[in-house]
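One protein chain is absent from this view; the other protein chains keep their places.
Chains here go by letter, A, B, C, D and E, matching the order in which they are written, and residues are numbered from 1 within each.
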């Protein structure tokens, strides 16, 4: 049985990672998972939030947002409504936690890096694309800060790599990297964030229709671990290329 | 090795479920998991939100909040700050999804049930206590609505039972139902929502310090499934008692 | 003529005052006036708001709120609406002023005590129950602070006691301590805050239907002074008991 | 003993009431109590708020605000801060209740009158000046609506007159109509709203320093009733003059 | 062809400028352009916003607002809606920029002057009346600050004078100082801010219906320059009079 777009169940959509997409940001990436496109920038500032001052440790945080017409029908701007919705809050927090999982805050020193992940076009998996792209922007920003001597060389603030993918059960079949049409029809939906060594940073599974059984959970985790390994390779290849500013 | 409060790793804190704690609400429960106390009310109204009108289907939603001094140091009221924080949003959404997983919306008819879960005292596991207590309040509210003929008898809107528990790895040991002191020190923290037949509604695992391996994940899931089975029994026993209004 | 619930016109509803209802707060009380139940906590912090720094004087303030389903029909949460309503503001200010009337700020030193009064169940008189209960929580918090040496012994920050009761004219008859059903039908509604020596801290009378005459005002004040004397006794008895933490 | 500005204890400040101060509003008044100046407009619209539709009854409401530099030091605009303060809410509600006390809503028909009371210059007693002036604007607006046949002639929507004054105890002496300097030093502060026949619509007394005794309360009420009688005369005289638009 | 109110195309409405209209503000003006009345106050405070501290330079800013019934139909208060509309923002910024154009910030020293422009009655041209009146209030506030030695004598903070007027094309005819009725029908609407020497501080022209040609733009600018010259004279005459407090 083949999927809407002809993929096999364990196949990712085409992934592209373009670095240097902003002339201003210390790290910037335009990542696409198929038709999902997220623009990720990493902004470095000296100093840390008040509650962290004097600890010698840095901070990494993230903000996620969707452009109003990134989706099939236009959504209201959260700035116009005057408040951030629950989903936006939840995803921003998830991205921040995922990246902090591979940061040595002592090595980062009292510097703050903010990851902005703005969805330009949505077709399912925006949060996982955001995490995967934000990691690359973060890596570039850290290199920038090391070159500027904001971060001392010798000890690497990045303790590992991190990527993320969605998995789900659609029509009883576990599938990797759901596009929007699949996501809408999924009985179970799971987002998994893995480190490059195959361990878990986040596992968030939700029964959309039917509760799911332990063996279904296991099948989904297997797919996700495989998908993240592929994304890990894509990140490494992107970072291995010479950075040319495109801005 | 015994825990802070003398429990074994796979032991829940004492659980109490008091029904009929409000004279106004259609269902109401004061639930405690040890020193964590959550007041859950279920409010039934005829009709559904605009986007659901005319579908013949009902709706269930939830709002979670902590009283300002439910915690060790007083927190600002979100009403005074003028906005709801990301954590509150996230937990409210989690509770709503968990309860909707055991609802047959057609059988509910065009009625709305709102679950309010207000934490009176917090000592870890407030969201899991909230889900577990809200289920009981929901069940009472549905019975009330059936008695009032708002919901037709014959078909049961509740398709199963649901409860939730936290698990985590503390000092390398997987533990069930973390209290606050354990939660703060956990390397990995997971909230699991199960149905009475042992399937999963939500699995939310987060690496707080180190990424976690597949076998650690499995150990945590085993603990959680066991804990939920015990909670399921406590819910059934509470619902088997005669409801006496305490308000 | 007897009242809805069989009371005489000058009779309070049953009053209960449970201390130590929170394991976290420095003072905490669950007070009930009949079916009206308010949970009052007193939180002590060292230091004072910016505008008071360096004066050597402390500060006492209060926040009042109703749980969404404390009332017969569910109300929206003010945190969700994003703003506090006029009634909430007004009552929070009233509670704060009432307690400050019996505080010697010099004796309190540069400490702040915040009283949170959350209505768990409403049946009329929530603001007067809140003041009466908050006084007891405040007294416990001051004792706590004296034991912790935050407040120096020798001079008592409490200069008196304070309690409050509602009175009103219903069907032409002046009544003490209106329940909700009476309150709705009252032609005149008054909240009176008294010190233990029978003097007034606040008198707030409102004509709901007809303006009221001077002799009606006098009859209401007589009832209120009598009611506050009874409440004063209840407060003293509650504070005379040994505090056992129930949290 | 004479007062700061040479008045006797039972003497009002000079009161002026200018009608027709706006070319747009259906009723408009610039009222001054000494240096306190409040601009009151009454706006008539056909129809009533949703919760009142179909009752055949009208509605009257009020909004109070202070210009940022109406006071000695500039205050922030509430529109800029994005929320209305407790004091503003409280006074707006007081003004609305006071005027509704002399309205026959059936006679008003399904029309709404909004009173806007904007303080141009503050020197104590802004809320009482606002009520006194708003009554006159309201009376003009009702006449306008009767002339426009929005309100049927035959039955008068105004069932009486209403005015308000502040009283307080300063240095142990009960005083009428406190200016700002007196207000700041008052031990007790009371606002009293009376109808023209000497009955009470609102009595709001607050102990600012010491609790007040019953005989002090009586002395303040005596002063207030006298002051309101004088204001009632000033209102009648203003309304007896021909209205010339000054806008 | 004569205009609605009998003026010639190049004729201003009657302009009045009353100084000293507030007893509290350091400068205050009630200005009228025909039926448009704006109350302008200038508030001086020592110190500057954080981003300007230590520069030795002062700051001037402005806030514009309309009273809810300054217009023909009542508008909602922005404080009640909880946010400031785009138009209000835009005009506040315009007034601030216009006045800063004639300020030498070094000569002002680290002092801040806030101009509040509140429209009491609107009949077109409220922003231009506000700028013209605010200049006079600003001049008085600077004199006050010089007398108080907050600003050192010797160097004048005001580097010129500034006034503003609206112009527009109505029925094909360029007109000066549009009243509301003309403004509504204008095909092109322009606000022009000039210094006393006839140069431009702001030119804001908008095609309301048809785009406008270069020669129309020139005709409008000619009218505006003439109008501002007349306003400049009115400002000088007002400032030449002795200031008598009217508050």
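Basically, contacts are C-beta pairs under 8 Å (C-beta built on N, C-alpha and C of every residue); 3 or more make two chains touch, one makes a residue touch a chain.
As the structure is a computational prediction, the values presented were derived from the model and not from experiment.
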Among the chains presented, those that the missing one touches: A, E
Of E:5, E:90, E:181 or E:237, the residue in touch with the unshown chain: E:90
Identified contact with the non-displayed chain, of B:23, B:52, B:83 or B:185: B:83
Omitted-chain contact residue, chosen from E:80, E:107, E:217 or E:234: E:217
Candidates A:57, A:118, A:183 or A:208 - the one touching the absent chain: A:118
Residues of subunit E in contact with the chain not shown: 83-87, 89-90, 92-93, 97, 101, 160, 190, 194-195, 197, 199-207, 210-214, 217, 221, 225
Touching residues on subunit A - with respect to the absent chain: 22-25, 28, 35, 37, 39, 41, 43, 45, 63, 65, 67-74, 77-80, 82-84, 88, 114, 116, 118, 120-123, 247
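Everything below uses one rule, namely that only the chains that are shown with their structure count from here on.
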Graph separation of subunit C and subunit E (steps between touching chains): 2
Innermost chain by mean C-alpha position: C
Chain pair repeating C-D, as identified from B-C, D-E or A-B when over half of the contact pairs by residue number coincide: A-B
Turning angle required so that subunit A lies on subunit E, C-alpha fit (0 to 180°, nearest 5): 120
Homomeric contact subunit D-subunit E: same or different residue positions, threshold half: same
Chain centre separation in whole Å, for subunit C relative to subunit B (CA means): 32
Where subunit E touches two or more other chains, by residue: 82-83
Pairs of chains satisfying the touch condition: A-B, B-C, C-D, D-E
